[in-house]
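The complex appears here minus one protein chain, its other protein chains still in place.
Up next, subunit A:
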Amino acid sequence: MLFLLFRLGEDRYAIEAGRIGEVLPMVRIKALPGAPRGVAGLIDHRGAPVPVIDLSALAQGRPAASRLSTRIVLLRDGTPDGTPRWLGLILEHATETLRCEPGDFVDPGVGGGEAPLLGPVRPDPDGMIQWIDPRALLSAEVKDLLFQQAAEAG
């Protein structure tokens, strides 16, 4: 199984590559005034507005650094009725992939609860890698709000 690696602060995380449609370089983002924390705004992707989440802002309270290694990853995201739509994530150090077995990730031994980002971890000489499920990043209410705004802006 292929994973895309990225960093939050000093720690490394992995997203399943199969959920990713595209990896884009950083582009201009149209801000959404009054949007919840972590919502960076909208990008124009082939003429359609796509909402973008800044994972660093969401998890660490500071916006992602402006570097060439900071990229926008488009996740395939489906509505409950099956209509496909895109969700962008701003990720720092999204420059590496990792091929390994899903079984290499082990239960970290601490529950989810208040921190929805927790997932199984894979011990690695360069620091543990945590597998996060992008679906758990946002509550359904926030996602609905985002996609509603994206449709109106379009």
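Here is the rule we use: contacts are C-beta pairs under 8 Å (C-beta built on N, C-alpha and C of every residue); 3 or more make two chains touch, one makes a residue touch a chain; residues count from 1.
Assume contacts and distances are computed from a predicted model.
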Among "Carbohydrate ABC transporter membrane protein 1, CUT1 family", "CobQ/CobB/MinD/ParA nucleotide binding domain protein", "Biopolymer transport protein ExbD" or "Chemotaxis protein CheW", UniProt-listed name of the chain not shown: "Chemotaxis protein CheW"
Selected residue (touches chain absent from view) among A:E22, A:D104 or A:D133: A:E22
Touching residues on subunit A - with respect to the absent chain: 20-28, 43-47, 66-69, 93, 95-96
